[in-house]
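All protein chains but one are shown at their positions in the complex.
Take a look at chain A:
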Amino acid sequence: MITRSYRHPLNSSRLEPGEPLLEVSDIRLRFGGITALDEVSLSVRQGTVHAVIGPNGAGKSSLLNCISGLYRPQDGTIVVHTPAGAHDLTRRKPHRIAQLGVARSFQNIELFRHLTVLENLMLGRHIHMRNRLTRSLVWFGPARRQELAHRELVEEVIDLLQIQSVRHKPVGALAYGFQKRVELGRALCMQPALLLLDEPMAGMNAEEKEDMARFVLDAHELAGVTVVLIEHDMNVVMDISDRVSVLDFGRLIADGAPEQVSTDPDVAKAYLGEEVQA
């Protein structure tokens, strides 16, 4: 039950729900002789929660790294649609991709450990801050007004994720569950058009997982943020996703609605292994 409304939209994509937002076409990623992704194609629609699942080493994180520009695939295109047009991400540097509104979290938390929660979240506002270096040295006037406006949005995210009590603590001193939340929060502060979450519930107990799933759904339902989610827990995936893509050994072996994918024989084989022929 959602009881409060938020003044700042956390979603910066202005596409209509259902329009294609992200289109991955035939990407191939190799490290030396190892093929991490092999002709993977998938399409993520505006306003959906799109899960990517698969056994360990299937290439899920590699896919996310290609989308956010940390890896560069040898072949294929990754296109993000904005009202201004289509942008091929494979030709962009990671910080330029972030400026298009692609935000992410990492499997092994990558927070700024020595900065406080508030500073981490304010860094999520970096791309939206327009002041130049010379102006930012002047603490009063426009720079300060701008800072206060950004702070308002950050406080809403703090509310949403219930991390009020730790906002001034250095992130490195927080418990694991809180760190995961701060990482989600930092991505939300970017007002993302597309939110990539790499195992947001990894290493959590059932209760923490439930909390986290609710935060992700809140962000999705309240703000309409499109989410691409890597997750191992099949119950969570089936509960919260609109669409599921399955990777195995770098290939896409299934793609569809959750109930459809869960009964797919190829998927069962990938997870449980080949039946031994007698």
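We adopt the following convention: contacts are C-beta pairs under 8 Å (C-beta built on N, C-alpha and C of every residue); 3 or more make two chains touch, one makes a residue touch a chain; residues count from 1.
Keep in mind that, in the parts below, contacts and distances are computed from a predicted model.
Asks: Missing chain, UniProt name, options "Phenylacetate-CoA oxygenase subunit PaaJ", "Amino acid/amide ABC transporter membrane protein 1, HAAT family", "Glutathione S-transferase" or "Metal-sulfur cluster assembly factor": which is it?
Replies: Matching the unshown chain against "Phenylacetate-CoA oxygenase subunit PaaJ", "Amino acid/amide ABC transporter membrane protein 1, HAAT family", "Glutathione S-transferase" or "Metal-sulfur cluster assembly factor" yields "Amino acid/amide ABC transporter membrane protein 1, HAAT family".
Asks: Kindly state which of the options A:Leu10, A:Ile27, A:Ala103 or A:Ala219 is in contact with the chain not pictured.
Replies: A:Ala103
Asks: Which of A:Val79, A:Leu123 or A:Leu217 touches the chain that is not shown?
Replies: Residue touching the chain left out of view: A:Leu123.
Asks: Where the complex has a chain not shown, which of A:Arg45, A:Lys60, A:His81 or A:Arg186 is the residue touching it?
Replies: A:Arg186
Asks: Pick out the residues on chain A that sit against the missing chain.
Replies: Counting only chain A, the missing chain is touched by 68-70, 93-96, 98-99, 103-104, 106, 110-115, 119, 122-124, 126-127, 129, 131, 133, 136-137, 139, 143, 186, 190.
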